[in-house]
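Before anything else, here's the structure in question.
Excluded from the complex is one protein chain; the other protein chains are retained at their positions.
As written, the chains take the letters A, B and C, and residue 1 is the first residue of each chain.
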Amino acid sequence: MSDMELYEGPLNVKEIFGRWLDEEAESNYGAYIPFVGTIREEEGIEALSFDIYEPILRQWFEAWQAKAAERGAKVKMAHSIGDVPVHTSSYISAVFSPRRRVALELIEEFVEDFKANAPIWKYDVIDGKRIYAADRSTPMEGAGILGIGNEERGI
Amino acid sequence: MSDMELYEGPLNVKEIFGRWLDEEAESNYGAYIPFVGTIREEEGIEALSFDIYEPILRQWFEAWQAKAAERGAKVKMAHSIGDVPVHTSSYISAVFSPRRRVALELIEEFVEDFKANAPIWKYDVIDGKRIYAADRSTPMEGAGILGIGNEERGI
Amino acid sequence: MVKVEFLGPIAREPMEVKAESLAELSKRLYDEETIRPWLEKCAVAINDVMVKDPNHPLKDGDRVSILPPVCGG
Partner (left out) sequence: MVKVEFLGPIAREPMEVKAESLAELSKRLYDEETIRPWLEKCAVAINDVMVKDPNHPLKDGDRVSILPPVCGG
């Protein structure tokens, strides 16, 4: 198991939480902080839906594994692909660390960087139709290099 | 269930995590962050042991429930009383919140304030003996008012 | 008389003390060698309410809890 798990549809949160707990039961970590993201019922959506570009997500995650290891910690994550109905969960990130300070700092950095830079696209599902969540999406780090080129050439 | 749970001995982490998830399954929270504290094997201890003064802990927790509610969030906690062997868990705090920012901020504040001000005393258990963890313990907010009195009177 | 109880690691049975304020109680406790080293590190609750004022008055029947340094988690 690579510590990064992708599933079609909603996550089995209890299974994942419990398995991760068991996997690290003898690792002597003092702190385990999972972040569980659940689909909120709002603005008439019936589900959210997700596209993922796995090769880049895997690189992003591996960079985070290295960053966590430097601080004596470990990260794991699970995410859904496709439709995830309201009140079910699409996302779990977790940090294991010997001490609480590092765990508390890392879970925040990990979740925020995930939101900003993981190659995942979100859609509202309303009346069975997928609508890209443009207003909630943010350009990735390094975005704009195709646009900048145009400006420089005076187009 | 009061959202504050005390147990003799180690916590059943999976049961507690899963039950809290179920309790809030329809509450429309988008973020659930538990912090799980596990006893590390170090310096020859076989367990940690805990004393709790429940009336003051309950007040501390109720103040936190109010603080969380002001921000649209909910807190829960579970803690062990007595001996908790290494590699088992003594502590879970959790935050539920509509949005991730509040959840990430609150879990950090909640856990740090818990460490600083919850009326819980920790002992190393070595060769069956309980030794107060004096060097890891911190005076509670407002500590010293008995000492200050002495100074003022020039004793 | 007030009842004083010592929480957590302070190895001391509860005691009955005559004192009309925390400051006065503090003076009494200072005389006890097993208690003295704890005093400046301890917080205080009266009838299970944390107090911050060293001159807090005490009345007959009050229950004073002495809370040494904590470490939960």
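Definition applied: a contact is a pair of C-beta atoms (placed from the backbone, for glycine too) under 8 Å apart; a residue touches a chain by one contact, two chains touch by 3 or more.
Computed from a prediction, not measured in an experiment: that's the story for all the values here.
Asks: What are the shown chains that the omitted chain is in contact with?
Replies: Answer for the hidden chain's contacts among shown chains: A.
Asks: Looking at the whole complex, which of A:25, A:86 or A:133 touches the chain that is not displayed?
Replies: Counting the whole complex, the residue in contact with the absent chain is A:133.
Asks: Pick out the residues on chain A that sit against the missing chain.
Replies: 37, 50-53, 55-56, 59, 79, 90-91, 111, 114-123, 132-134, 136-150, 152-153, 155
To be clear about the criterion, only the chains that are shown with their structure count from here on.
Asks: Name the most central chain, where centre means the mean of Cα atoms.
Replies: Taking the mean of all protein C-alpha atoms as reference, the closest chain is B.
Asks: Between chain A and chain B, what's the gap in Å when you average each chain's C-alpha atoms?
Replies: 28
Asks: If you average the CA atoms of chain B and of chain C, how many Å lie between those two points?
Replies: Chain centroid spacing, chain B to chain C, equals 23 Å.
Asks: In whole angstrom, what separates the CA-based centres of chain A and chain C?
Replies: About 50 Å separates the centre of chain A from that of chain C.
Asks: Out of chain C, which residues touch more than one other chain, so two or more?
Replies: In chain C, 73 touch at least two other chains.
Asks: Residues of chain B that touch two or more other chains: which are they?
Replies: As it turns out, chain B has residues touching two or more other chains at 37, 111, 115.
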